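Removed from the display is one protein chain of the complex; every other protein chain stays in position.
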């Protein structure tokens, strides 16, 4: 399969969407990103790497960080972790308080904000230095020690993070989180602020693509556990567009409001794409299109 | 892979669950079924068939019929069909009126009752004799002309079907369905009343397993369309247990309140399992366990 | 108090609203009513009557009928009736299925459609000829034997009544109603179709204004029961505009989609106003304004 040519062809085909949507602008650090960027990197499990355009430009990974966090949590707590966070699709917008209140403080899955805040709390309870451990885990996955938090982004997000603070307080009210609310929120926002390039993300997600021998920085998962995390990504990774992504792309994946999307084709390849302009659901317009065309052209999907 | 031995081993392992749960008893025809039955049949795309225990006993396929109906609908209407029914997981119980009212009469997906009623209405609008066409389609899929509706079941379901009648009226109020409410409900319940064995279902689902050359009784789908239907099954096929099934089994599938479950491993095999005792979500207890063990033992899943 | 002059002054003041809003048009019989009509009649407990403009034109009383029905139900069943229907304000639109589903089939109060359908069912279970009894009760209240059902309206409403049919089916599913769904709906729509003039309604509501000696056509209520019904009217009579009506008018009252509104000032007067053009909540624009000005000018309200 000539992935390089496919990536380049896809880019030509999605150019008409280059000005559709707009980037996240709820904090200055995201608003000032040049929206007219695009990068993509596909990496096979054998190590062949295909990259195009701004594949080496780092961006805010935002919600993609939730995959790393739940992997650490599952490694630390095993199946116990599902007592505090579910694994069902949410069926509503990613930040809905309604479902959380009705379901008595147990978030539907680890990829909605409420669920990711619970996972952050669990990591804080389990680890002496959760911030250092998280960063070390991500750096190990992508084999790059310069990957780091962006404190300006994290602090800005906390300042504007009223909705997430509402969620954290509601979780505390229901007894789902144990640690100080401010500490949990700050750790949550720091994880989201990590900056990586498409190339680094594609490498980092190799760990989920090749489900055997998952053992990074001391965090190990069985083959079955990795496959099951992929299953949760498939059903829950795109908030209330999970069905649409599954329908159009046919791969497990996770998006972030910074415009990044990662997807994996188990035992074959991982792919990361980035473009800041978002659709109404908060997912990258060009990123979604690129992945849809990728599985259409290659006729490769999990279905 | 010695599937026969695996099926037999699985059966031994799930025997402790043989008396867990109870069968659907909301209508006499289902209540009188002997709950202590179990059948399973796995069929590879190459035609090798592995069956065990009551694999040839017919049972009420119930919601499994929704897969056949949406396949016909997609063949007839193409992507247009998604204007009247979504493809997002519902995140709530399969018969919830709440979501339907909030979302102005467009059901979340074709596998919740509201969505299946909309699909029934579409088939009625498109076809001269929808009942004959549906039956012919199913018979062609499983290559057996004796498969038929069970009118006793269909009539009983209509008599007790107040909730589905509420849904149909709400759909009519929102203008989502076109035909007479009673006619649509009766066709919907007839489709659910079809009786098939595990062996017949495993064969029928070969069409979805092998996504090429889908063309049965005049209903054709492209390879991409079949894969996309499988994606919808994956995210929406198990109501509010879709995430759990995806997590534990890792295959697209569909369950019915008659105790049947079908699942497919794309381009590899289809499998049907049946046991009438249900869990609290309305899915077969032994069926769920059997499929979980199947993908665990074979280490084969889509993830 | 010169009520006649006040009514006439009010009419002048609300004339600027004469073309605001539009009448109910979901059935032909209501759509064809001349929207530019206005009538008002105030009747003191001493029998003094003040009328203005089309106070003798009959119109469809619609939801105002719910007051008569719950009065009969309370007389027949006593406090037992509150087991099947609540007496709390609904906080949502009058036809919401959401609350009904969440609250397991017990409607919030007898003035939302679901609650009135339950009351209709109770009357059917208690009475040999509920239609004749209801009509006789209303005729006795307003001392006019020519008041009658409008079958054209009732039949049209049933034909378009998908939402109410959805509600009735949901109530049946939850076991809240006992009788045949079609029979209950038809009786419900017949009660709504009764036609009365403002003068007749003002007289009929004298029974609620003067809470002593409530005994009409065999239906008796204690003074305390009448006052309590008035309390329910106050908190629940205007759907999700109950607070607004209470705030602006300060009297218990009940509106109908035909454009009629009745209100009572306990032990002082009853008043009925009618004008077909409705606001977005389904209440008469000029009727609401007229009653607001009435209690403002007279400085008489229950608060």
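Going by the order they are written in, the chains are A, B and C; count residues from 1 in each one.
Just so it is clear, a residue touches a chain if its C-beta (ideal position, glycine included) is under 8 Å from a C-beta of that chain, and two chains touch if they have at least 3 such contacts.
For clarity, every value in this text was computed on a predicted model and none was experimentally measured.
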Inset, instruction - Name every shown chain in contact with the chain that has been left out of the document. - result: A, C
Legend entry - Residue touching the undisplayed chain, where the options are C:23, C:75 or C:109: C:109
Legend entry - Options C:169, C:234, C:255 or C:270, residue touching the unrepresented chain: C:234
Legend entry - On chain A, residues whose C-beta touches the chain left out of the figure: 96-98, 101-102, 162-163, 165-167, 169-170, 172-173, 181
Legend entry - Residues belonging to chain C that touch the chain removed from view: 86-92, 99, 108-109, 211, 223-224, 226-228, 230-232, 234-236, 240-244, 246-248, 250, 252, 266, 296, 299, 301-303
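Everything that follows uses one rule, which is that only the chains that are shown with their structure count from here on.
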Inset, instruction - Work through the pairs of chains, note which ones touch, and then classify the graph as line, ring, star, complete or other. - result: line
Inset, instruction - Please report how many Å separate the Cα centroid of chain A from that of chain C, as a whole number. - result: 55
Inset, instruction - Just give me the whole-number Å value for how far the CA centre of chain B lies from that of chain C. - result: 47
Inset, instruction - Check each residue of chain C and list the ones that touch at least two other chains. - result: none
